[in-house]
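Here the complex is missing one protein chain, while the rest keep their positions.
Up next is chain A:
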Amino acid sequence: MASPEDVHRLRQLKESELLQEAWDHWTSTLKALENIKPLLSDPDPAMMSLAAEEAVELDQKLSTILKHTFPSLLVPPSTTANLSALVELKSGVGGTESSLFLETLLRMYMRFSQSHSWKASVVANNDNEGGGIKDAIVEIKGLGAYDTLRWESGVHRVQRVPATESGGRVHTSTVTVIVLPLIEEQDAQKEALYSMDDIRLEVMRARGAGGQHVNKTESAVRITHIPTGITVSMQDERSQHQNKRRAFQVLSARLMDRKITREIAERRATKNSLIKSADRSEKIRTYNYAQERVTDHRIGLSIMNLSSVIEGNALQDFTDALKQDFEETTMEDMLESEA
């Protein structure tokens, strides 16, 4: 019979499995090296050289475990590993050119999601009159979507000759990306992110009598979370109920984002360390069309195949590198606080 404590122990045991595995690997490799040592001074030269070769191999194995396996186990498991993501894109400087680039980025994230078997759907988008999209919100549902995409937050810069530019001059335009943690409706209630008493709900002003007298197709709503001043407007859905639900989904994601950011800040404050904070107004990446180059300024990584990035495939190289950078920074941070 399993009691709740058993379940707790079971979970602990499961979580420590990786540690045990790494340790077993370390001790068995060490033992093999110990066993081989006497043979290094074997009178038979053939035997001796064989042993020497094996010793080098085992030595390399040990140092890999020491340098990579052990440190990676020190990174605490992500508390957000299960979360889906809500990606907000907003055009910045550059007018229509920025809106056109936003459309390209939107497609990039849609394709990237597809290749990860995440379910991506555009929940809001405002077309730009001159072409492209002024702003959009994409819901990306699937395990690890948030953890993978969270470092996409920031200002993305494009440098190219716009299709509309006759003089052949290179323009620089920007799009701001904000990746928020998306939680399910019932989890949002569990997290107690907001109280309904703190919500102000407004509907688009109706003209005239309403009811049977008119047939409105607009059912825009705006909700305001009074303590934080966060407002969310939603008008893309065809019923007020749906717009309301979407608006609350976005509000929950923004509040959850604040909560996670706050928790990280608190952890850092207690450790008294200095880590560069994720600033959303920071320029994080440049897409240079003339050079077919995409550069991530935070990690100094350039990929010389722009098409592959915006097709969604090579974006993986950035998200992998950013994840590794994050883990390394976390470890440095831990070491610093120890010292």
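Keep this in mind: a residue touches a chain if its C-beta (ideal position, glycine included) is under 8 Å from a C-beta of that chain, and two chains touch if they have at least 3 such contacts; residues count from 1.
Basically, contacts and distances are computed from a predicted model.
Per UniProt, the protein behind the absent chain is "S-adenosyl-L-methionine-dependent methyltransferase"; the candidates were "Ribonucleases P/MRP protein subunit RPP40", "Ribonuclease P protein subunit RPP14", "S-adenosyl-L-methionine-dependent methyltransferase" or "Eukaryotic translation initiation factor 3 subunit H".
Here one chain is not drawn; of A:3, A:41, A:186 or A:215, the residue touching it is A:215.
When the whole complex is considered, the residue among A:159, A:172, A:240 or A:330 that touches the unshown chain is A:240. Listed for chain A, the residues touching the missing chain in the whole complex are 126-127, 201, 203, 205-206, 209-219, 235-242.
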